[in-house]
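Every protein chain but one is kept in place in this view of the complex.
On to chain A.
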Amino acid sequence: MHVPGFVVSKYRGEMSDPFVQIDRVDLRYGGAGGVLAVSDLTLSVNKGEFAAVVGPSGCGKSTLMRLVTGLHLPQSGAVTVGGNRVNKPVSIAGMAFQNPTMLPWRTTLDNILLPLEIVDKHRHRLRKHRAEYVAKAEKLLATVGLKGFGDRFPWQLSGGMQQRANLCRALIHEPELLMLDEPFGALDAFTREELWCVIRDLHAVSGVTIILVTHDLREAIFLADRVFVMSSRPGRVLNEHRIEFPRPRELDLIYDPQFSRKVQELHSEIADARQAA
């Protein structure tokens, strides 16, 4: 499988080469008396790494997404992405949420091209080089198994197909950082597993750094190089697990006893974190 526009990279960022760094961050919503969402949050993700964040609900996983992308600024501590201190929205990140948020008045293809109308590097080139970008979007659609669906409207696609298109939209501008917030939460088990493989392959052929926030421990372990376990609110990182299963990983892996042990280990850690709350 080849993903257009991405340089094939075997580099996994095993060495310390932090691309995303969150350093002792506090974030409180709603002023001084408000809710402390994360406290003393510290984690770092290397370039090209696939990181997953799991934890009890309300642990500030989504806050973490918004911190890394600069949609929220920390009240204390620092967030660094790609060597730069984050003090405004980062503009290099692709994002995908549980809700695909395709715009219903645009075709799937036009939805996927939307980021190019925004990102500075592309917006001025888009009109003249449209054919080139359309070709790229169509290749991307083919990689996620949506070949020929570009002219359909989002509401003509099933939930799983919309989520595939959503991934294309998050990747079209070749972001250095891909933030996924429960992207497969609303899908049935089979579609979810198919999309795990899609995202696994996208990560394998590109140098993109991925941070995945999820409730699904199997998803986290199957996909990630490292899994961070967060505490209940106020969220901080309790533990990190290096996932050593060799790549490429096949779906059978999830029936492996070692895999199950890892799931159980994470599960009990999160159960303890819930108890502590």
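Simple rule for what comes next: a contact is a pair of C-beta atoms (placed from the backbone, for glycine too) under 8 Å apart; a residue touches a chain by one contact, two chains touch by 3 or more; residues count from 1.
Quick note on the criterion: contacts and distances are computed from a predicted model.
A single chain of the complex does not appear, and UniProt lists its protein name as "ABC transporter permease", one of "Paraquat-inducible protein A", "Fe-S oxidoreductase", "ABC transporter permease" or "Ubiquinone biosynthesis accessory factor UbiT".
Only one residue in the set A:R28, A:H129, A:R152 or A:R200 touches the chain that does not appear here, and it is A:R152.
Among A:P18, A:P74 or A:G160, only A:G160 touches the chain left out of the display. Note that of A:L36, A:L114, A:L238 or A:V263, the residue touching the chain absent from this view is A:L114.
When the whole complex is considered, the residue among A:L64, A:A93, A:V198 or A:M230 that touches the unshown chain is A:A93. By the touch definition given at the top, chain A reaches the unshown chain through residues 66, 69-71, 89-91, 93-97, 99, 101, 103-105, 114-115, 117-120, 145, 149, 152-158, 160-161, 169-170, 173, 179, 190-191, 194.
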